[in-house]
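Removed from the display is one protein chain of the complex; every other protein chain stays in position.
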Amino acid sequence: MTQLQARGVVRAYGPTPALRGVTLEVAEGEIVAVTGPSGCGKSTLLHCLAGILRPDAGEVTWRGHRIDTWSEAARSRLRRTEFGVLFQFGQLVAELTAAENVALPLLLAGTGRREARTAALTWLERFGVAEVADVRPGEMSGGQQQRCATARALVTEPRVLFADEPTGALDTLTGEQVLTQLVRLAREQRTAVVLVTHEPRIAAYADREIVLRDGLVDHTGLGLDVPLAGGAR
Amino acid sequence: MRPTTLLRLALAGTRTDTARVVLTALSALLATLAGLAAFTVWAIPTPAATAENQNRWSEQYHNALLVQPGLRGGTALALLMLMIPVLALAGQCARLGAPARDRRLAALRLAGATPGQVTRLVVLETGVAALLGTLVGLGVYLVGRDLLHRPDAQGQLALPTDVLPSTGALAGVVLGLPVVAALATALMLRTVTTSPLGVSRKAARERGPGPWAGLLIGFGVASFAVIRPVVYRFADDVELMAWLVPALFAVGALAAMIGVVIGTGWLSYHCGRLLRRHARGPAALLAAGRLMADPWAGSRTFAALLAALIFGGGAAAQRAYFGTKDQLEQEQSRFAGLDGGTDPFYLSTMNYVDAAIAVAILIATGGLIVALVEGIVARRRAYAALVATGVPRATLSRSVAWQALAPAVPAILLALTVGTLLGRGLAESEVSGGGGAATICEATVALCEDPATSAQYNRIVQIPEVQRAVPVPLEHLAWLGAGALAAVLVTIGVGLLFLRASTALDELRTT
Partner (left out) sequence: MGGVSTPHVLLGLLAGGSRHGYELKRAHDERLPRARPLAFGQVYATLGRLERDGLVAAAGQDRAGGPDRTAYALTDQGRDTLDQWLSTVEAPMPYVASTLFTKVVVALLVADVDRARSYLIAQRAAHTARLRELTAVKADSGATLSDVVAADFAIAHLDADLRWLHATLGRVADWHREVHP
């Protein structure tokens, strides 16, 4: 069942067009990778889908409701309750400890402090970073920070997780570990993931891949069924 | 590095850097005006004593503050003290856009610039901006002096527009301020110039600022308290008095001021701790984390305002002293059957002081706005990321308000208390009057003065000795506190406007 849909989304920064009419659908619990070269509009598409940016034209619908026409406050609420957002780096609040950072979305939703902390500790445990619960981001490694950020993005058990180059600042091994955990937990709780990446091996974690080129879906990205030589691999 | 290269790199900044340069120049201009005014008052010559002018008054002025040689020192000192909030403002302006500048300088270091070259670059920027400000200030002073030189019908002047400070003093202000500004900048930049990696990870401060602020405040209050005994004890030693009293005054005021500013760091940290432990809701949690992570932000932000409030508190205490004295004298005159007849001189002088304090608070509010906005703009990426994850802007706004108000309220109370203590230390805590006798005549002047009838109408009245405690001027202090709080609230309002712009999600595009 389609949950999130973009139809003919156009968005420009000043005179520079970033998206020139993108259409795509994300089904419930589906992991979709959005790939393409630098500057193809991947991040902008993610921001439009997540309701962070408003498209200049076209529409974005969430379970049949157009969200691009909603007020900032309404979209904020949607992001807080139904969506999770994960960036490459720098999203943790530097002054708060890991547990407080992870608990933040729950606190915003009105959960009590003790309960929020318990949930935060559970999620930190799931990502194997329980030992940094009371440490501030500045004293953690990049991998630990990104695990905390992922825990924060998933703590509200969102319906869609938007991840923009979530492993971009990590080394190969750490990046794959974080992503493996992310994908496993997302599948467990049927959270759909929109995964923006320029790396084929990261995109391979997805069920489906959408290739953007110059602000449009590149139809030559995948396709052409040609028989495999030799028939064996 | 060739001078042209130096200049090109010094001018390579953004709009924020331009704003910083302009504000630096502006505060240098204000400081120059205050300094030159102080030195002008200082430069008023004291005429030789003559038969008509035994007090050696400078009769060419209206204002007693300028006329009496005994008051001129204080006036000049008060004007010099006005430089303190101005300099605090300058310090806050210097932080405007500092993170971006630090990154740029770190990039220059990575590109191979030596620490010395980078320091020179920044020192040049600040120094030239300040010099520009002081030169314009000198111009304003010279022109203003000419325009305001308007003797009235009696040939008296409102302002000392007939004297000029010595060339040395002029040069000292115009050239000295830029040098001080440049040195202060070089000092502030030492962390960046040493590392091409720029802002490095800072180890968290596990303990808050120490309580040594209390020691400084105690020392300041004590030095004010000993001024009066010293004056009694060494009244004869003119040379000693000439430096000891001003020194006690200056050192005491400075110690108390630094103590209060440092104490604000301590207050911020502990407010943060309390908030973190007891507050509910993410806004308070965000504010608490920020307060604990950088308790000095509060000190930096409120420095100028607190300095002005200390003076305000001190002045309020002084006014209470003069007011009580005035009241007592009035009562005694009435007791003696005379009308009013008191000297409003000190009270009217206090009006000038209060006006100066109002100006200082106004300047400090400017500094407050600069500091708060700078803090918000510097953290815009973090704010934008939070908004992206669905944190409502209202929550962020509340956290900014918490973050400003939580330390501001106790800090304002502290500053007013310290100021009052200083003022009360300086003045006597009790006013005494009366004692002795007065002759009262209850008839016409002619009858009273006629030796034949004077004995009949004159009588001698014993005036009882009265002692009265000087009250703590609570109402006055409350007004000052309310004013300061209003300044903080206005600042928060302006800050929130900038918060809106800073959470624009375009900030996220910098990955």
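As written, the chains take the letters A and B, and residue 1 is the first residue of each chain.
FYI, a contact is a pair of C-beta atoms (placed from the backbone, for glycine too) under 8 Å apart; a residue touches a chain by one contact, two chains touch by 3 or more.
This structure is a prediction, so every number in the text was calculated from the model and none was measured.
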{"item": "Partners of the unshown chain among those that are drawn", "value": "A"}
{"item": "Which of A:10, A:135 or A:183 contacts the chain that the document leaves out", "value": "A:183"}
{"item": "Subunit A residues touching the omitted chain (full complex)", "value": "180, 183-184, 199-201, 203-206, 209, 220, 222-226, 228-229, 233"}
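Following the convention adopted for this analysis, only the chains that are shown with their structure count from here on.
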{"item": "Gap in Å, rounded to a whole number, between the CA centres of subunit B and subunit A", "value": "51"}
{"item": "Complex interface listing, subunit B residues touching subunit A", "value": "201-204, 280-282, 285-286, 289-290, 292-294, 381-382, 385-393, 395, 505-506, 508-509, 511"}
{"item": "Of subunit A, residues touching subunit B in the complex", "value": "13, 43, 47, 50, 52-53, 72-73, 76-81, 83-85, 87-91, 93-96, 100, 104-105, 107-108, 112-113, 136, 138-139, 152-153, 164-165, 168"}
